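Structure first, commentary second.
In this view, the complex is presented without one of its protein chains, the others remaining in place.
Naming follows writing order (A, B and C), and every chain is counted from residue 1.
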C-alpha cells in the first residue's frame, strides 16, 4: 500500500468497504427475487464490479452527477441510494425511486445526482456530456461521470460527444467498465484496436486501471475529478473488471461463451470485496470479526428492505398517465385538449 | 518527379489531366446555370478538389465502387460519367442519371460503380462499408472508396463502421477530403485531436497526402486498392485540399469565415490542374498549346451538354410515383392495395 | 403436411430455407450467431451457415444498418436483426433517409433488397425503452414496406416474401409471441404482401387487428359470439401496402368497426386505418370507428400500470357490445 493510500483515513476505507458489501448484498437479494419469481422482468447483476462504482462514486460529491447503465444497481447504491426505495423500484412499487415506472433498467436516486440508468447501450453518453456542458455554462462546480461498458464503445455517439467534450474542455469523465463481454460476445471480437487510443485520438487524456482495486480507482478518480474542476477535463478511464453472473439473471448456462475456470479465477483471486477486506485486516484497521459483523448487518438491512418492498403497495392505476409531462397532472386529459 | 511516377505512361497522365479539366468545366457551367437562375435549387462546387477525385478514381476499375457526398459532381465525373446525363440531372430532366429525381445532391452514374451522392453528411459511410462487406461475402474483387469531408468525421457512424471494417478486414478505403471547412466553420473548431489517429486507434493504417497532387493521390490509392484486394484493408487517407467556391453556389460573401488571401494562395500556388499541366509541359509530354486545345475541347463539350440539357424534356408527371418500389409501376396504386 | 411450431421456429425456418436457396443472403446483428439472439430465435443457424453468413456485430445499430444498405446495393440480400424494436430510433437515418429513398432518388437504378427484422410488444415488464411498438413511424415513410405477422404461419410466409422482395421491408415480430405455436405447413409457401386475412367471418362488427392484437380480437370475437354478437376479424398482415379493399368490404357489410394495434394510439396505425374506413365506408357506417391503440404514455415498468396501457380482449368486447347496442363510443 503506497504512501498516498495511507492518507485515506479509516472512515473512508470503512465506507468504501460497506458500500461494496451493500452492492453485493443488494444484488444477491435481487437475484433471489428473480429466482423465486417475485421480481417482474429481468435484471442485470453488478456483482464483481463493485470496486468500480464505489471507487468512483466515493471520489465524488453529492452534487456531482453520474449517468448509469442497464447494469445500474451498483452505481445507484454507490451514489448514495437506500435499499428500500431501490427494492420498491425493482418490484414496481409506488415508493420506488421512480414510483415503479422505471424498474431495474431506469433505477436512480435522482436527488443524489444520479441522472438515471439507461436501457439503451451508450444512450447516456450524450446526457453525461451535456450535464458537463451545463456545469460549465452555469458556472457550477460539479463533475459528471459517465459509466458504460466495453460493448458501448461501439456506439458512434461516444465519439461525437468525446469530440465536443475535448473541444470545449468539459468536466466529464468517461468510465468504461471493461468486463470482457457485451452480452454473450467477447470484447476482442467486437472492438478493434485500442479503447484508450480511441479517446487519445481526440486529445483526451486516458488511463487504464485495475477495476477490482477500489483504492486505485478511487485515487485516480479523485485526481481526475479535481482536475476537471480546474478545467482540465475531459478524461477517459478504462477499468478492467468482471461480472460474476450472466449477462442478465436469466443467463444461466454460459459455457458456450466463457469458461467456469475463468469465472472461478476472478471470483477466487480478484474479488474486490474479499481483497479489500483482507487488506483492511492486514493493516489492522479492522478485525475479521468486525467485518463479518458489518456484512451481517448489511445483509439484514437488505432482507428487511426486501420484506418492506414486497409488502409495499403498487402505484394506483390513476398514476399511469401521470408524469408524462412536467406540469400536467394527467396526460390523457391534456392530450384531448383539456386546458 | 519520382522514378515511380515515371512509370505512368502518357496516356494515363493525359486522362488524369482531362478528367480534372472536365470537372472544372462542369462546375463552371453549373455555377453559371445557378447564377443565371436556370438551375433549380442549390449546388456545392467541387472546383479546387479535382486531384482528389481524379487521383483516386483513376486508381479504380469500373467494378470498384465509390460513395459520394453533397459535393459530388467531381466524384461522378471522375468515376466516368457523361456531361449530358449529368447536366440533365442537375436540371431535373428525364434523361438525367436519376431521371431528374435526384438532382445535384444525389447525382451518380450508377452503372460505373457510383453508389450515389448523399445529402446526409456522413450518410454514405455505412453504405461504403457494406459494399465492401458484400464484396468479401460474395467473393468479388471490387474495392470501395468512401469519400467524405472533414466535417463528416464528426458523425459517430464513421467510428462504428471503421470498427467493423477493421474487425472484418474489409476492402474499403475511407478518403477524407479535408478542405479546411465544414460549411462556414473551420475544421480546427470542430475536430479535436487528430483525424489520422482516430483511424489508427481502430487498428487501421492511415495516410496523409497532398490532395492537390494528382499523382501522389493516384499512387497511394493504387497501392492501397491493391492491398485491399489482397485482404489487407481497410485504409484511411486524409487528403489536404481546398474548395474554391463557397460552401454552396449561394455562399458569396465569405469574408467572415475565411480570407481572400487564403483563397488566392490556394488558387494561385496550389491549383491541381495548373500545376499538373505545368509538369506535363516541363516533362515535354505535351505542349502548352496542346493542353489549351484540350481545355477548349472540353469546354465546348460542356457547353454543348448544357445546351442539350436545357432543351431536354422534364419527366412526365406520371413518373412522380414511379420508382418508389422496385417491381411496382406506380406506388400510389400499390399503396391503395391494388395487386 | 402441417405441424404446430412456434413463431420463433417459423422465423428460423424461413431464414434457413431462404439462405439455402440463395447464397447472396446473409444475416447480421448483435449476438445472432452462437447465442442465436437473446430470444434464441436464430439458434442453430450459425451451425449450418457459418459465421460468414450469420454475422455477430458490435453494438452499432446505425453502423450495421448502414452496411446492410450498402450490401443490398451491391448484390447481397442482407437480413438485419435489430434486437429490440425500440432501437429503430437509432437506425432511422439509414433506414428512412438511405434505404427507403435510394431506389427513388436513383431513378430506379439502385435497388435495396433488405429485410429489417425487429420486434414490438409490451407487458414484458421491460419498461419504456424495451417495449415500444413503432410500426406507425416506419409505415409513414414512402419506400418501406411493413409487415406485422400475427402467428407462426404469417411469420414464416411473410418473412420469406420479405426476403425475396427487392425493396427494404421492415417486419415486426411480437416478442411475446415467440413461443406461441400455430399450424404451419411443411411445404414451402409465401404470403403475398397487401393481402389481408379474414381470420373469422362475422356480420355485426369488423375488428381490424394487427400482430398479437389479432389474438386479442379473436378472443373478443369468441366472447361476443357467446352473446350473440357476430364479429369479423381481419388481419391486414402488411400495413404497407394495406389491403384497403378487404377491410372496406367487411365494414360495408358489418357497418361497424374497431381498429386495434399495439402502437401508441395518437398519430398511430389505428388513425390511418380508421381514417380510411371512415372515408371509404362512410355511407355504410352505423357508428364512429373505434380506435384502440396503446395508451399515449411511455410504457411503465410496474405491472400494475403496464397492463393498463395495452388493448385487451375484454376492452375490445366491451367496445363491440356498446357499438352494437348503438352507443356512441369515443376513443380513450
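Just so it is clear, a residue touches a chain if its C-beta (ideal position, glycine included) is under 8 Å from a C-beta of that chain, and two chains touch if they have at least 3 such contacts.
Only a predicted model underlies this, so the values are computations on that prediction, with no experimental measurement involved.
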| remark: Omitted chain touches shown chains A, B, C
| request: Tell me which residue among C:129, C:150 or C:197 touches the hidden chain in the full complex. | output: C:129
| query | Which listed residue (B:119, B:273 or B:291) would be found touching the missing chain in the intact complex? | reply | B:119
| query | In the full complex, which of C:5, C:45, C:73 or C:90 touches the chain missing from this view? | reply | C:90
| field | Hidden partner chain, residues of subunit C it touches | value | 86-90, 92-93, 95-97, 100-101, 104-105, 127-129, 136-137, 139-143, 239-240, 263-264, 266-272, 274-276, 278-280, 282-283, 285, 287-291, 296-298, 300, 328, 330-331
| task | Just the residue numbers, please: which parts of subunit B touch the chain that's not shown? | result | 40-42, 92-93, 98-106, 118-123, 151-152, 154-156, 182-185, 189-191, 256-257, 314-315, 317, 319-321, 324, 331-332, 335
| said: Residue by residue, what part of subunit A touches the chain that was omitted? | reply: 65, 67, 96-102, 106, 108, 110-111, 115-116, 118, 120, 123-135, 137-138, 140, 142, 144, 156-157, 160-161, 163-164, 167, 322-327, 331, 334-337, 339
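Keep this in mind: only the chains that are shown with their structure count from here on.
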| For subunit A, which other chain has the most distant CA centre? | B
| remark: Ranking chains by how close their C-alpha centroid sits to the total C-alpha centroid puts first chain C
| message | With centres defined as the mean C-alpha position, give me the subunit A-subunit C separation in Å. | response | 36
| query | Using CA atom averages as chain centres, what separation in Å is found between subunit A and subunit B? | reply | 46
| task | Quick one: which residues in subunit B touch 2 or more of the other chains? | result | 156-157, 160, 163, 167
| said: Which positions in subunit C are in touch with at least two other chains? | reply: 57-58, 60, 62-63
